[in-house]
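The following block contains the structure, expressed as structure tokens.
Note that this complex is displayed minus one protein chain, with the remaining chains in position.
Our next item is subunit A:
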Amino acid sequence: MKADAATDEAVPRLPRGVKLRFDQVRNSWMLLAPERAFQIDEAAAGILKLCDGERTLATVIAETAAAYNEAPSVVDADIRAMLVDLANKRVLEL
């Protein structure tokens, strides 16, 4: 999947079989997927919580930017790259 698949109108979501969970033992957010677990930071977890299958990618970017008091253009490329990477790992649907 190429970066241009992450269009503003895309509606990202975690598919069945992928779970975002806070792990008390490791004191960290984890993304659990088949046979794999990704330890992720607070910022990434915040973005993935917005990937609910209802918000568009443009909304995810706008809300994340607002949460950090930044312009959307500041976070735009990072969010798209992260979501395309997760989609290529088949743990996110775009």
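In the analysis below, a contact is a pair of C-beta atoms (placed from the backbone, for glycine too) under 8 Å apart; a residue touches a chain by one contact, two chains touch by 3 or more; residues count from 1.
Please note the rule applied: contacts and distances are computed from a predicted model.
Hidden chain, UniProt protein name from the list "cysteine desulfurase", "ABC transporter permease subunit", "Proteasome subunit beta" or "PqqA peptide cyclase": "PqqA peptide cyclase". As for the chain not pictured, it touches subunit A at residues 1, 5, 15-19, 21, 23, 25-26, 30, 32-35, 37, 87-90.
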